[in-house]
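For this depiction, one protein chain was excluded, whereas all remaining protein chains were kept in their positions.
What follows is chain A.
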Amino acid sequence: MSASLAVPAPGGFGRMTLRLVLIGAVLILALLPALNRLPADSALHVSDFIVSITGKWITYAILALAIDLAWGYAGILSLGHGAFFALGGYAIGMHLMRLIGPRGVYGHPTLPDFMVFLGYQELPWYWLGFDHFPFAILMAMLVPGLLAGVVGFLAFRSRITGVYLSIITQALTYALMLAFFRNDMGFGGNNGFTDFKELLGMPLNTSAARSTLFYASLLLLLGALWLCSWVAQSKLGRVLVAIRDAESRVRFLGYDVTRHKLFVFVLSAMIAGLAGALYVPQVGIINPGEFSPGNSIEAVIWVAVGGRGTLIGALLGAFSVNALKTWLTTVAPDLWLFALGGLFVAVTLFLPRGLIGLFSKAPR
């Protein structure tokens, strides 16, 4: 079934309409933090809750974009992208922990609370440098990129594709979850990192910090969308689609398929890592639960629901499924997992091109 689904055809309801809808959506999003500043009794006032949850969804949408680039175009169905997202989150989390400084419960000048508690005498070597923000952001991209590079190189070189690759990536995120649960890894064990105080001199949990992080996420979303569209519309994008549909034929045309897949997989992992780095300061916590296999699968479902191989569909899916989740987990929390599973089955059966397929005509 993977062969000929969801063609990245921009046909149907037209580039212009699509662009207008997108610009409208971005403008509405951009207005949210401003409307949050209005007095609470104003009709247009937007609550803190809406701003913070939308900011979180924007980072999910970036993750969905990253998955769509790898899956929708190159056919690499990663069920471990949550790991790249979580690693980016841990990188910025380490920076946030360092910024707490002596304000921790134990008041140690350099060591985070959990290290004092576990009897560390000094910072482990791999914590060095994380007191600098640019270094932490760099690591939020490089660590996921490097991991994707190593795993991807081994898998793609051995021509592991399809469901086998999905299982490997799923095992990867599960293994990382188990590793990060261990106290002696030096990443806070099952508690992870929390109690963050500030970022770039900005106290977190203030309205100013919320809107700054919100706008940073929105900018990253637009940047990632631009980058992914560039890849998708270039000849590289067409090579990736060709690899997705007939991998061995691409080899006989002289393309080194391993290199192309590796390129897109690493790029995708780096985007996911950056998304995670913007997610953690907004939710105020990162723990090994972010590596749980279910998270990665859920993110893939966003893309499937929205419509893969379209980029815009990934954004649509991330926002709509998460809106549904927020609503349903409030009114009927026990039903959420059934709803998610049912949604995936229903979309696969009835909407193979996702929600975006409802708006665009069948491909040429």
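Some observations on this one:
One rule holds in what follows: a contact is a pair of C-beta atoms (placed from the backbone, for glycine too) under 8 Å apart; a residue touches a chain by one contact, two chains touch by 3 or more; residues count from 1.
Keep this in mind: contacts and distances are computed from a predicted model.
UniProt records the chain missing from this view under the protein name "Urea transport system ATP-binding protein", selected from "succinate dehydrogenase", "Aspartyl/glutamyl-tRNA(Asn/Gln) amidotransferase subunit B", "Urea transport system ATP-binding protein" or "Alpha-E domain-containing protein". Within the whole complex, the absent chain has one touching residue among A:Phe133, A:Phe263 or A:Phe344, and that is A:Phe263.
Touching the chain that is not shown, out of A:Ile62, A:Val239, A:Ala277 or A:Leu355: A:Val239 (per the contact rule at the top). On the side of chain A, touch with the chain left out of the figure occurs at residues 3-4, 7-8, 230-231, 234-236, 238-239, 241-242, 244-246, 248-257, 259-260, 263-264, 363-364.
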